[in-house]
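Just one protein chain is left out here, and the rest sit where they should.
And then chain A:
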Amino acid sequence: MLFEYAVVAGVLFGLFYAFLSIGLNLVFGVQRIVNLAHGDVIMIGGFASWELYYTYHISPLLSVVLVIPPTVLAGFIIYRLIDGPLSRAQDPEMLSLILFFGVSQILEALVTIFLGNNQRSIPDSSLVHGPVHFLGQSYPGVWWIVAGASIPMVGLVILYLYRTKLGTATRAIMADPIEAAAVGIDVRKVSAITFGVGLAITASVGAIAPFMIGGVDPSEGVNLTILAFAVIVIGSLGNIGGTVVGGLIFGVAFELAQLYLPSWSSLIPYVLLLAVLLFKPSGVLGKRVRSA
């Protein structure tokens, strides 16, 4: 029974991990920006949710949506600021890595200065009362609520990418930005929008992340960024559908490790990351392209 419990918990956490990582994959896929501040954006979403709950009594589920508009706008503006230096750089991926490392440090410092470095939490009762019983096991209700909220959010991103003209243009840029411009796509504009959407979905998951990771504190960004990188590398860098697969693999593997090898479970992100890089560098859903 414990095995079934771990698998179900792994799937619930896996859906959350997919939601947590999808923005990073979107941002990386479009402009090859290595956003080391990804976890810090989640952290800011968490603090926004905490503030909205305690000051205005707004449900964190509503905050998932409320944080989106300001972050899309912020992302659009940030992209316009960094696009010039990145497009002129010899090695834009390395420049973005350094740039966003700096952004990460600044965000962490600013939040610490203004809000202190204590961990904050939002009570589970703000989302649900009591546990959920499933297949004879009892699970915290918030796990189901967060996993349930993750499905439509990830689904919306996938719908946007695969069912809208802007989404198809985004995937065209992911495939080849020059080729995309050569069919008439304004690459700079679409990339800026996508960067905004990527940051917004990241801040959005931050609003409910405290229920899955125990709270929100200014220093959590680094660990969340590593976790998200592991998920997108496992699934396939630049492949949005792969993020869901990566999240589920990561979630189930982590929960099983917690069950059978609890003291080793914190190694899971790194072990999976190394295993994928060594044996299938293109990720689980990475595909070979026919060459002739």
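The definition used in the following text is that a residue touches a chain if its C-beta (ideal position, glycine included) is under 8 Å from a C-beta of that chain, and two chains touch if they have at least 3 such contacts; residues count from 1.
Everything that follows uses one rule, which is that contacts and distances are computed from a predicted model.
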Answering from "ATP synthase epsilon chain", "FAD dependent oxidoreductase", "Cytochrome C biogenesis protein" or "Branched-chain amino acid transport system ATP-binding protein": the UniProt protein name of the missing subunit is "Branched-chain amino acid transport system ATP-binding protein"
Across A:149, A:174 or A:249, the one contacting the chain not displayed is A:174
Those residues of chain A that touch the unshown chain are 165, 168-169, 171-172, 174-176, 178-187, 287, 289-292
